[in-house]
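A single protein chain has been removed from this complex, and every other one stays in its place.
Up next, chain A:
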């Protein structure tokens, strides 16, 4: 089958001035399309940037991508591939539609529209837009079906098809979809917004072609991709070939105790060869009918998001950043779910876990370069904590609202800076939440607090970002119902790098019968849930119908960023400043950082002795390296982050104290000391599932922590890296 595309015979020459002018105009066209969608839609979900607009090449590669919610970024390219594959009668005036998660979406809510742009009878480009629809049917309002056991209980699935054929609306298809939503008008309005955005962008694209000629425009798109690809490949060649691996877990609650919580694993084995990179997720747990299974669209989105935000930080964003990338995973895993697995939570489940494991693997590789170690960061986004509330509001009207407050998690630490507090997300770089007052005006829930949780970011030489906690109580209503969903309750997804500790876990908590309004009315402050009477209960990570009645209190605490480097190496003055800013408690300052403060100032002598005694205790608990340490090392050849120096002959030494650790050929883990960490060694809100252990790998010389990870309690099953000789 042949497609009328002209991508094979485009000229490669476009002069540097025209290139830059056209490139900027493509950006401007893309943002004009996006603005149109945003304006016409008016939907709060769209405004939370859960949408995107893109310009694609004739072959369906992403040419222009903006900084929207990034997780679904790859599904547009997948959709165009499907359309080109299935249709050989694509014509001017066609607009395609799809939301089938098994083909090209993260979940059913994400509806994609794509339009080919024709010049002289040939496709020269595609325009695409996608937005999360507020409801597309299924068993639960909002179409996040947390208890669905198969896909047929979820929202409507739209196969690849044409919503507009030769400029004529396919009214039957339109009506079929709109009728299946609980929110007919809103969905219809979003669809109109898509068509308006595509129309505007197409018109402007034609104007650009009229002025510069379609070949110049196509050549510009090709060249932006080629440039990004070339820059990425050059960067990859600077990094050592090898296999890098990191594992993250998806905890699926069946109840309250660890025994009831199932752990799914999502390991990422990343192989870098010359200027190519392959992410292999084949050892992930099989799919199961639990909330949070993701499809291939979610998995590719996870990898694409990381490629953009790590390698792409100084390179133009487009498909060039994916050309050297291969993603390996057979169908039927928790990250490649197939029919009939339920996938409505696929936008906020195993795809996030894949981001964490792939992010860890990338960080382990980048840290071999002194030039790029400052690009490395630990798992950046742990879980999207779904907080959807519904009921009758203070005006006596029905309401349903997703609280965006849980987006305010702490960011990961880097080799040169702390993680961003309350708002460090990578997957929505420009995202945030609304004001408390705006929420209270619209919904019958009074906030008791919305604040940063001290010590919630992982401790480190640079600490992870602290995250948000908010507590609500119903007001002027009898009760509300919460649809709650998250992972990262029983194990932190946000591990640190090079000795930094993991960030805190996610948690939903409820008090029934607290009498909080009476308590406040009598002038007594409420500083924490512990100030209140009533029945206290930690809710499971997935709670499809949590009842929050008048007098009850609900609290959500998010998962936060991991640290970078051993906390004992943090500048004590920074710890003192953190304590003053209430980012770190006095307890954590002493216990994790070994910093003793007197009247707010650092007591240097006491700090030195406190740090020494922590090291002594570590040494006493350390299991010695499996292999004896060597004493001789050749010329230094490089580094591995803050922890190792590498030498001729594949020998490693401690980057902190220069102690020679030994050969790397059986994994660096074998030449490091090992300390199993307990609650006293970790931040206060870090839970470690009984099947797992938090383990510190330390230098047997100076006992500085070189890496902290969560791994199977009976032993680590992977190596962080194996370099190709």
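The criterion applied here is as follows: contacts are C-beta pairs under 8 Å (C-beta built on N, C-alpha and C of every residue); 3 or more make two chains touch, one makes a residue touch a chain; residues count from 1.
Throughout what follows, contacts and distances are computed from a predicted model.
Look at the chain that isn't drawn here: its UniProt entry, checked against "Hydantoinase/oxoprolinase family protein", "Dihydroorotase", "Heptaprenyl diphosphate synthase" or "ABC transporter permease subunit", names it "Hydantoinase/oxoprolinase family protein".
The omitted chain makes contact with just one of the residues A:133, A:186 or A:504: A:186.
The hidden chain makes contact, of the residues A:135, A:202 or A:421, with A:421.
Touching the missing chain, out of A:215, A:431 or A:667, is residue A:431. Those residues of chain A that touch the chain absent from the view are 16-17, 19-21, 23-25, 27-28, 31-32, 35-36, 39-44, 47, 66-67, 185-186, 189, 192-193, 196, 227, 230-231, 308-310, 312-314, 317, 374-375, 377, 380, 394-395, 397, 407-408, 414, 417, 420-426, 429-438, 440-442, 446-452, 468, 471, 475-476, 517, 520-521, 523, 525-527, 580-583.
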